[in-house]
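One protein chain omitted, others in place.
The letters A and B name the chains in turn, as written, and every chain counts its residues from 1.
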Amino acid sequence: MTEALVFMLGLGLICGSILSIASKIFYVYEDPRKTEVEGLLAGANCGGCGFAGCAAAAEAVVTGEAPPSVCIVGGAESAANVARVMGVDAGTAEPKFSSSKCDGGNRAEDSYFYMGVDSCQAVSAFFGGKRKCDVGCLGYGDCVRACLFNAIKIGPEGFPVIDEKKCVGCGACERACPKQVLSVTTIRDRLLHFNREDDCLAPCQQTCPAQIDIPLYIAQIKNGDYEGAVRTIRDRNPLLLSCGRVCPHPCENICRRGIEDEPVSINQLKRFVADREMNSGSRIPIPCAPPTGKKVAVIGGGPAGLTCAYFLKRLGHNVSIYEAMPKPGGMIRYGIPEYRLPKKVLDWEIEGILNLGIRVHTNVKMGVDFDIPSLVAADYDAIFLGIGAWKDYLLKIEGENLSGCHTGIDFLSRIASGESIPIGRKVVVVGGGNTAIDCVRTLVRLGAEEVYIVYRRTRKEMPANVVEIEAADHEGVKFIFLAAPVRVLGDDQGKVTQLEYLKMELGEPDASGRRRPVPVKGSETLLPVDMVISAIGQEPEMTFKGEGKRAQSLKTTRRNTIEVNPETLQSSIPYIFAAGDVATGPSLVVEAIGGGRLAARSIHLYLSGKTVTPPEKSLFKRHIPGTLFDSVPGIQKVPRVPMPEIPVGERIYSFVEVDQVVSEEDAKKESSRCLNCGRICYNKDVAA
Amino acid sequence: MGDYIQMIIGFILVNNILLMQYLGNCPFLGTSKRMETAVGMAMAVVFVLVMAGAITWATETYLLKPLGLEYLRTMSFIVVIAALVQFVEMFLKKSVPELYTGLGIYLPLITTNCAVLGVCLINIKEEYNFMQTIVSSFGYSSGFGFALILFAGVRERVLLGRVPKALQDTSIGLITAGMLSLAFFGFKGMI
Partner (left out) sequence: MAKTLTQEFAKGLWAEIPPFRLVLGLCPTLAVTKTVENAIGMGIAVIFVLTGSNMLVAALRKIIPNKVRIACFIIVIATFVIVVEQLMQAYTYSLFLKLGIFIPLIVVNCIPLGRAEAFAYKNGIAASTADGLGLGIGYALSLTVLSAIREVFGNGTFLGATVFGPSFQPFKFMVEAPGAFVCLGLMLCIMNAMGKK
């Protein structure tokens, strides 16, 4: 008896001491939550959960692949304890769902007649299936049989429909499908998917800088699933109210319907669902992945910063925004005037993003109130720079600093902050971009009697949105084309009295493909004005670079933007990422949104300890070969729904929103004009 | 040398530990749903079992027998195996992280795998010497891995079949294992 006891004690002692020494020697850092979760699982290593033992299950829980209720032996109590460690409700760990990317296939023509076994795997063996569409669903239902949970059935249109309530994300259907139509994704995977060369994509989705699944949300609107449409847009773009109003919608330019007919009014439909959510008074909940415990600082609360913060938060990271202005929003708050994007709408939109649990510090400026080393010292794991391009270019002509001279962004942001600036009677704005147009339309509303735009090329070359130029025209703005300012003249009190400009003519095309304006000798003309605003472009303000060694080692480009890898948006300092105007130079809001999401992906990779690599097979700005057509046969012309707007007589005296939202009836009508490219195999005999 | 080869073939095909000796069935059914998991598990079992066989043989010969404490065999074996697995896990994590990412998560699962303890006990019962212990551990564990990988291949296919509801999952898994076992029956009398 004593012998046995001594023996067992000795054995235990030897094993214990060897292990404790080994654990010190072979110490490797790992997520502390893993050990904690492992301790809460049953430890029976029975494999009943489908993972290879309790340690594997714990790892899956920590990485968000398995729900806290993973353990079948431990039961409800273990689930509750694990959930507590992970900081989520039991059963709400990142849910995995199967989703089908094909919504059709029955409409495509057959290329041969098939009479074999009823199995997708078998059919696909013969030339990839009998239909002409070689990427779509075959419809024989291998996935239905593979699903152990009866969550999939073949819908009336011959493609799989998934019951999200039953789906557990086991992935059996994904493995069964020979066409990769079904894929099992988590929130993270879905949010971080970028358009790929081998995706089945409509031209509009390929073109959209934010890569919104446009055909899907239009189909959802058509079926009356407005909430679903909002969710689809939010998976790519958190600023749908703003974009629905100000986006110049490059997607519509490439719409296949536009080849034969007017393009689908995509942006109006986005605005319709976005406004509907806002007017309903309740917000559609936004699901987030379980918290990871990592901290990211987002510098700049503009579209790029807000988008990046939004996606990082949804990926489970802890985000704080640092904003130099009194309120977040950046250029879309201070650069876009009230009549295009009402502040009330913007406030509601930003509030929705911040409600996810993002902290905002306003009135703090990088390089003044804090700098890169202080953020590192405050334990931030990564930094995102989205400080925009706020520094106006100067005309570099004589008399530019006379009283009555302003610069575009400065002027707009002061107006937007509620400052009152004395407005002249006759005002001239120099420049042809959106900022110039915003300035003139603002001036009209502020009571200027005569407003001129001076631009050195012609109307055709103006970089501003066409609709904006037209609207300015309607509101009585006078355009002076082919004119280059050379001097601002003032009176003896230092006030502006005249602008002198040279007439130009168009010469050879330059690098941008536009014809270069050449001055006409001796054509000096005087324009009597009492206010001059120059809006000829902006660049990022890099004053923070003066602060300390760290900031100085951040590489910048010739155009004074931050140098980043265009495919990952990582800067020369590995933990700093940049997107939006500060990385691209002045560009579209939707471009900044696309950049914000790409940066969020890279930051997520960086924080997960993986190498920051570009998305695989990414399309970026390119189009999939063969998806841009010259003609689309079988289309019957249906005019697009006109956009309601306030008449000119009413609108020029106030800052009320000019463009109005379409009615539900019109939205339905417009959505049915969509050809469903990339969703349903196109067949001219049944085309809409 | 010839004897050893014969032993190994015998353990893999004729006396397959999973299909003929009924050992290690919990992980067999648990980890065979995916090929990837099955391969990892198979490798880990071979890895651990050979070491466990050696160390338990040493425990038996140099500690239990001289002290006359054979009745403590079960308890001391499980303690030794558990400690060994923990040690190997820590060692791999630090020194051979490539191997750890492949096998690591399967290692703790093996502590309570009855195939491991079972083979160690069989080795003692058959009174093998050290070399025979190593060979038999290797043979049995390879047999385990072989059957597991075969079974995972079959099971991935079965997932696609139209299985009646009541038969799904473990039930059809066991019947499939039965068929596989029947196939292995054909090797009987080979040696």
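Convention: a contact is a pair of C-beta atoms (placed from the backbone, for glycine too) under 8 Å apart; a residue touches a chain by one contact, two chains touch by 3 or more.
Keep in mind that what you see is a predicted model, and the values were worked out from it rather than measured.
Engineer: Based on the whole complex, identify which of B:M41, B:L117, B:I134 or B:L148 touches the chain you can't see.
Structural biologist: Missing-chain contact among the listed residues: B:L117.
Engineer: Among B:L63, B:A82, B:L99 or B:L150, choose the residue that contacts the chain missing from this document, as touch is defined above.
Structural biologist: In the complete complex, the chain left out is touched by residue B:A82.
Engineer: Extract the touching residues of subunit B with respect to the undisplayed chain.
Structural biologist: Interface with the chain not displayed, on the subunit B side: 19-26, 29, 71-75, 78-79, 82, 112-114, 117-118, 121-122, 125, 164-168, 170-179, 181-182, 184-185.
Simple rule for what comes next: only the chains that are shown with their structure count from here on.
Engineer: How many angstrom between the C-alpha centroids of subunit B and subunit A?
Structural biologist: Taking the mean C-alpha position of each chain, the two centres sit 51 Å apart.
Engineer: Would you mind writing out the residues of subunit A in touch with subunit B in their complex?
Structural biologist: These residues of subunit A touch subunit B: 3-4, 7-8, 11-12, 15-16, 18-19, 22-23, 25-28, 44-48, 50-56, 59, 121, 142, 145-146, 148, 172, 175-176.
Engineer: How about subunit B: which of its residues touch subunit A in the complex?
Structural biologist: 26-27, 29-31, 33, 37, 40-41, 63, 67-69, 71-72, 75-76, 79-80, 82-83, 86-87, 90-91, 93-95, 97, 104-109, 111-113, 156, 159-163, 168-169
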